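Only one protein chain is missing; all other protein chains are in place.
Here the chain labels run A and B in written order, and each chain numbers its own residues starting at 1.
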Amino acid sequence: MSKDDKILKEFTSKEYEHGWSVDFDVDQAPKGLNEDIIKLISSKKEEPKWLLDWRLKAFEHFKKMSEPEWSNLNIPKIDYQDISYYSAPKKKKMLKSMDEVDPELIETFEKLGISLLEQKRLSGVAVDAVIDSVSIGTTFKDKLSELGIIFCSFSEAVKEYPELVKKHLGKVIPAKDNYFACLNSAVFSDGSFCYIPKGVRCPMELSTYFRINASNTGQFERTLIVADEGSYVSYLEGCTAPMRDENQLHAAVVEIHAEKDAEVKYSTVQNWYPGDKNGKGGIYNFVTKRGICNGSNSKISWTQVETGSAITWKYPSCILRGDNSVGEFYSVAVTNNYQQADTGTKMIHIGKNTKSKIISKGISAGHSHNSYRGHVNVLKRAKNSRNFSQCDSLLLGNKCGAHTFPYIDIENKSSMVEHEATTSKIGEDQIFYCLQRGIDEENAIALIVNGYAKEVLKQLPMEFSVEAQKLLSLTLEGSVG
Amino acid sequence: MLEIKNLHASIDDTKILKGLNLSVSAGEVHAIMGPNGSGKSTLASVIAGREDYDVTDGEINFGGSELSDLGPDERAREGIFLAFQYPVEIPGVSTTNFMKTAVNQVREANGEKPLDAVQFLKLMKEKMKLVNIKQELLSRSINEGFSGGEKKRNEIFQMAMLEPKLAILDETDSGLDIDALKIVSNGVNALKSNENATVVVTHYQRLLDYIVPDFVHVLMDGKIVKSGDKNLALELEEKGYDWIKVKN
Partner (left out) sequence: MIDASELKDSVENENDLVTKEIKTKSLKNIAPSFKNYREEYKYTPFIRRIEKKFSSFNPSSDIKNHEEYRELIPDSEKYYIVIVNGSFLKQISSLPVEIEINNYKGLTKENREIFNSTYSKTDDSNFDIFSTINSIQHQNCLTFRINKSTVLDGKISIYNIVDSKNPVYFRKCFHIGKNSKVSFSEKFIYTSHESYFSNSVTEIFMDENSNLNYFTDQNINKNYHYNSINVFQKKDSISNFHTYSFSGAIIRNNLNIKLTEKNCYANMYGFYAIKNSSHIDNHTSVDHIDESSISNEHYKGIVDKDSNGVFNGKIYVRQKAQKTNAFQANNNILLSDSAKVNTKPQLEIWADDVKCSHGCTVGQLDEDALFYLMSRGISRKDATSLLLSAFSTDITDKIEDEDIRENYELMILRELEELNHE
């Protein structure tokens, strides 16, 4: 086989590793968006009335809203009536333990590289897996509950801890916040809930894996994390979806509350199906993520590696309300073929001595477009606040685009804000140096790109970091040469 | 081992090499000397396969096969190593990671099994001693923030790791103080064997006190104008390159 053939073969075979679908016995709602569907979702989940009312109120508002147009994305018209808003693997009964989980499901997760059973044995990561719209199983529950940590599916939380959910739901991201968050508020089906009590340091990484499996469905999960005073948690989120010709909608919401002295680290490796080489199919990933540093000295840190989705629209943000609170955003976004990404963050400084840091690395290849959009706002009260932002773009090839839109609004004289951005390409001398040592071009680019993104990758927990590096190389395969 | 015949090469339509001949056998050390702009670095780059240069005529034969169809990575896997005059910085990529990728790709191409982490570490420790390089340096981004001497030592370290058949040292002495020069030369000498060959490209004779050549060639205006033994280098040092110009 010649060198070119080999690369080609490798590329096509690796195009999208997680692109298979499994036929479960699925319980799926009819297509369409209306009050009846919302009532159906709510009754399937056996929800209390207050939550149904909350959903219906969000839906009332949603009907009056229109899709946002300000992003640098070309979003084809989405028919919201042509989507099924609820899909769950059929459950014969309530599961009591992992052993009762459908073996086919477990196999699905093993294909994803997450073995739920394995997780039970290995110490390290507790997993909540959400397939289509429903949380499948949460590992390590017992061990966590000894510490008073609640880590369960959202629907379970609604039943078991209604007061905690009611107190925090929609407080950082109100139902009316934006079009997609509003849609989610009306139709969200499941997700993860996490509560870390006062003074507890969560001893392991908590993790949620999301997967869209059924076709013609959207996924609308909701994650709520509450870190009480002086607590700490590191949370991971991974996503995949099968290859399908049509586009699928994913509109999730993640809300984080960090109380006094609490710290939350939220990491995402997003690998939804990006569509094929000609831009057909792929997930529309419209996600609203926001955290509030409520108490003083609290900290929220977002790390994201975005390699998948046909369209990504997300801005994990921090509201720094408590004095001395800290917000961080580390991002690598890679786009290839016809992918589009418009991502970044908002850092809203309200409290005194608040600090934020933004490190964003965009990499565009093929015909893709990659935009950074950020907002740093230091309000009058936020005396002595600091922000540092570094937003770099790397272009591979001359049919792609890189865009940077930072908004910086400063309203007091004692604060300091610095923003830097560069756009460049991989140096030919760097590639030649690698080639001269016997490394082929694909590997040379993977090496250089991973080096470029290192500052962000090193923020990820170990297991994730390795996976993320692999994903970066996979996404860019076939993009050069 | 290396057979260059009537080599012509140009960059952006400027002719640089104009009919160069050179023959290097295993076990030999050759020095290529010449004034600035004579084409020394071009020759090193052309052998390594840098695509900026157009080879317009002639051939380069290495170990029995013609090189012109091979890319730089394939040449490297055939056993050609270039120690760069200006080693390149690659932010975020450690020398260790870089070398691990390179060594295993070369092994793979030669039908050998890739080294696992433990084997690789062992090999690295062994080679580090040769050039007196510290682990800490190898964990840092390659060449980023390295001093001139550290960069050159890192080049020789990589050479030791890859064990090439033919090593080309492009102005390896430039920017080195005497101590660094000794360390670098010791490394090169330790790697010398009957199986491999070394081509030293240099402007000054100084390096040749430490890496003693079997042959010295003078490159001027794209051709080798004079060849001899190590005494030629001494003579050049004393009389300058004009001496050859006058004679011609």
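Here, a contact is a pair of C-beta atoms (placed from the backbone, for glycine too) under 8 Å apart; a residue touches a chain by one contact, two chains touch by 3 or more.
Keep in mind the model is a prediction, meaning the values are calculated, not measured.
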**Complete:** In the full complex, the chain left out is in contact with A
**Fill in**
Out of A:176, A:403 or A:470, only one touches the absent chain, namely A:403
**Candidates A:58, A:200 or A:395 - the one touching the absent chain** = A:395
**Fill in**
Listed in rising order, the chain A residues that touch the chain left out are 70, 380, 393, 395-425
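The criterion applied here is as follows: only the chains that are shown with their structure count from here on.
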**Asked** Just how far, in Å, is the C-alpha centre of chain B from the one of chain A?
**Response** 48
**Item:** Touching residues on chain B, where the partner in the complex is chain A
**Value:** 48-52, 71-73, 75-77, 81-82, 84, 87-93, 97-99, 101-102, 105-106, 109, 141, 158, 162
**Message:** Considering only the defined contacts, which chain A positions touch chain B in the complex?
**Reply:** 427-430, 432-441, 443-444, 447-448, 450-455
